[in-house]
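For this depiction, one protein chain was excluded, whereas all remaining protein chains were kept in their positions.
For clarity, chains are labelled A and B in written order, and residue numbers in each chain start from 1.
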Amino acid sequence: MADLHRPGELHLAVLRSPYPHARIRLQAVDQAECAAGVHMIVTAAHLGGARIPSTAPRPHPAFERGVSLELHEPPIPVLAQDIVRYVGESIAAVVADSRAMAEDATELLRLDVWPMPAVMDFSDAFGGKQLYDEVPGNVAASIRIERGNRPPAASVAHTVRAKLRIGRHGAVPLETRGALALPELDGRITLWTSTQIPHQVRAAITTALGWPEERLRVIAPAVGGGFGGKANVYPEEVLVTFCAATLRRPVRWVEDRFEHLVASTQSRDQLHEVELAVDGQGTILSYTDDFVVNIGASNHWVGGVIANTGLHALGPYRMPYVLVTGRAVTSNKAPSAQYRGAGRPEACFALERSLDIAAAGLMLDPFEIRRRNLIQPHELPYAQGLPQRDGVPITYDASDYPAILETARGLAEPESWPGLRDTAERAGKRFGIGCAAYVEATGRGPFEGALVKVLRDGSVDVYTGAASAGQGHATTLARVCANVLGIAESSVRVVGGDTDLIPRGIGTFGSRTAVVAGNAVHEASLEVRARLCEMAAEVLQLQRNEVAWLEGEARASNGQRLGLLDIASTAGAADHLQATAYWSPETVTWTMGVQVVAVEVSPRTGAVRILRHALAHDSGPSLDEATVEGQLVGGIAQGLGGALLEDFTYSDEGQPESTTLATYLTPNCLDMSEVRLATIQASASNPLGIKGVGESGTIATMAAVANAVSLALGAELNETPLTPVRVWTAAQSGR
Amino acid sequence: MKPAAFDYVRPTTLDDAIDVLTTWPQSVILAGGQSLVPMLNMRLARPSAVVDIGRLPLREIAQIAGGVRVSALVTHLQLERSADINAYLPLLAAAAHLIGHVAIRSRGTIGGSMAHADPAAQELAVAIALDAKVEVTSSMGLRQIAASELVVGRWTTVLEPGDMVTAVEFPLPPSGAGWGIAEFKRRTGDFGLAGACALLWPGGGRLTAFGLTSAAVRIDEAVAAGDPAQVAKRAASMIELANRRDHAWQLAVFEAVVEEAVEEAARRMVT
Partner (left out) sequence: MRGVTLRCTVNGFDQQDEVEARLSLADWLRDNLHLTGTRVGCEQGVCGSCTILVDGLPIRSCLTLAVQVDGADVRTVESLATSDDLHPMQRAFEEESALQCGFCTPGMLMTAIFLLENPGPISAESIREAISGNLCRCTGYAGIVRAILRAAREDVWL
């Protein structure tokens, strides 16, 4: 995004709140307006107190009923007016000739401040100061999921009770955000923005500014990583758009890393209180999980985060009774959003840690307790009994969970474990194995679209609402089209993320593009293929049923052939040789996987080293093997970050402490050990038979690592990240 | 962020540089920039003027009587790779190698490390370990300050406006002394959270703690405690942590690095 420029562009900088919670009054605007190079200053008053509406797809009423979903979403102002609710919140914007000058001018603005108590953690939120009139008791959402019957007390041999905490961390892509708004000659505005959801951005900004939707075109350029952090609508996107329209000049904003770590969305930050009851063989009898999510000052996807967590809490196991209750609470931390996994890793952490604790209590091998509880192949497809967010009752797709478990275990080289343990112990370290299994909903709706168009030169364009941030859509979606049309991939050009090229779209997140956009491309390509045959039949003066499409050309039953280029270059062909398909999945595609990790732990320092790392994941047939592997390994890297390193911490006074990449630690090359991967390729029921993989690598990593370290130390590590301090402290109390 | 505006001069002689620093007491020195520029980029440092000393002839490593003289603008990478440093002061080369990553070491300077006085500064810790003397030039002339007296606290030295570190003179360690340096950090290339460097020779030794104290400090008495584990225990009882958060863990980690440094020194010692 920062590569894009337009002559005559102006630069925007934002005055941000230095307080987590305060009443404010902005002063000295006139002074700042006179500063060198300043063209305009925008405050909440200029925007009429505009808010960013939530454009996230709404949950289905059947789902809301089925899980007793209650929502009280906090409003999201574009600019704070009288109250600020997090450090970094946007208060005013300055547009100047350069970014440096805009920053100079923001320093001339003054704030009158009346600080209020900061609500930071879960304990503060409940019973503490209510942050929004719209959010009673700071509870922005709640769900309740209950299924089955409680077991008779006599059958329970062992009950695990644990409190588990998943630390606050998030997307932190290497490319920060950015936006460039260009006024067009016809009065429209084109907004280039580093986003995963261009159509939603368009809808939200036009609503916020009271514009007709057609006035704004949103284009996502090459995006340098999203992971969910860019699947939101942000104030700066509204601001550059507004300023460009007002000044009739291009207006540009590039986020710096400090702004990103302080004010871009964060995620996770969940507390789970669980109770897992098992019988003498370790069979699960009941599981209750009461969880809370700290969504910070706001969240675009409030319903989504607790729904995902709740629905994935059951894992791939038979559970005679389950009760999951969850709440999302607002606080004066930065706004939050979905981040790779979006509730699944947290749910997995709670359940998988509990299983390991139960296994330890019964002296069972961790793999064995899972074998005894995994849903068996003959039980799949499995009616899980709860409704998915789209209202459809959840059914786990056919697969072989026990085989996946054994595959993962095998990949982690169990024959090497005794030797590794020996080596570790001789060096005064501890050795442990951890595994974690998960189910995963992928490919969610409501839809995605594709417009496939054959051009006069015989090449093909594919337009879609999916917006790549590095997931290789140019390859995968091109391949889907090329396969249908029998042409070379290199002649298919995929252009995603432009609201002018395709009118409706949802965006790229939630492991949905391959499945949903992929199937849309498939359907549209099939339609185009049919039209190619129709046109060929016309040209050859044959009946439609005498022409078939084979290997990239039309072939008639009488032996005649007509190439794609011949058809495409006939007059008027272009109008016919295109098709748009909006594909909606019947429901999400459920898949499953297992991660296994072997660790070496230093009880002296708390340092953790990964010795073996394996993932067996049912990815379905791959559109592109290298892309699937890249997604899985990349997902694991972020999972490791969450397990050991990444943490958005705040001081007691509510000041963010993780403000540079020197304090917010993401894994570097030496933090990763080689990952052994196995992708199982059971087909899903959608026409392409494929499943999503974008988030899969991340889901079980925290759980697997915590399980391994816990086993190594004979202690319980129930809080992420597993910092050296925490690990060391546990080591003091372990064996 | 973009830095706040500042005036900029790039003197080509030491005299000119000292002149500017004396005339503009609010100015700051820019050497490698690896500590200053991050602060400029956060607007944590907002000098009215920056004096770029990158042109000054301060890039020499020279053998002197009883030691090695390293001029202030010698980079960490040059120290790491210097044949003389590796031959005569391998502890210093090892310390330089621990700094950040190669792209930081290629620009960061030893003079900057001394003047910035980060508690985790490895070269400064070695200067203190080896009883080095820091040469400071000002309009009043040249003076030498013992490295241990240069630093008074975190990022705080006795240097005044108008002072410039121009060289560090390292005496050679006692003949046959073994050396070791160890750090604990979350990831390779991070600032060290706890560090120790040790020198051992028959009948004596030196131990320097850094990272978790507000300034690197000599705790030689610990060396007499016995084997590396005992030395480490003793050392942990002798230091004062700059930050009390998680102090039990900090001391445990410190013990581990002391043990490692002392073991290394013992292995290298010529008996």
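Just a few scattered comments:
Definition applied: a residue touches a chain if its C-beta (ideal position, glycine included) is under 8 Å from a C-beta of that chain, and two chains touch if they have at least 3 such contacts.
Quick caveat: nothing in here was measured; it's all calculated off a predicted structure.
In the full assembly, the chain not pictured is in contact with A, B, by the touch criterion defined above. Only one residue from A:Gly224, A:Gly296 or A:Gly692 touches the chain missing from this view: A:Gly224.
Within the full complex, the residue among B:Thr23, B:Gln63, B:Gln144 or B:Thr188 touching the omitted chain is B:Thr188. The residue touching the chain not shown here, chosen from A:Ser298, A:Asn373 or A:Thr666, is A:Thr666.
With the whole complex as reference, residues 2-3, 5, 100, 172-176, 222-225, 227, 256-258, 469-472, 626-627, 629-630, 633-638, 660-662, 666, 668-670, 672, 674-675, 697 of chain A touch the missing chain. Within the complete assembly, residues 1-8, 10, 30, 33-34, 37-38, 40-42, 50, 52, 54, 77, 100-104, 106-107, 187-189 of chain B touch the chain that is not shown.
The working rule: only the chains that are shown with their structure count from here on.
Contacts from chain B toward chain A in the complex involve residues 1-5, 38, 42-43, 184, 186-191, 246, 249, 252-253, 255-256. Within the complex formed with chain B, the chain A residues making contact are 98-100, 103-104, 107, 256, 258, 602, 604-607, 645, 660, 662, 665, 667-668, 670-671, 724-725, 728-729.
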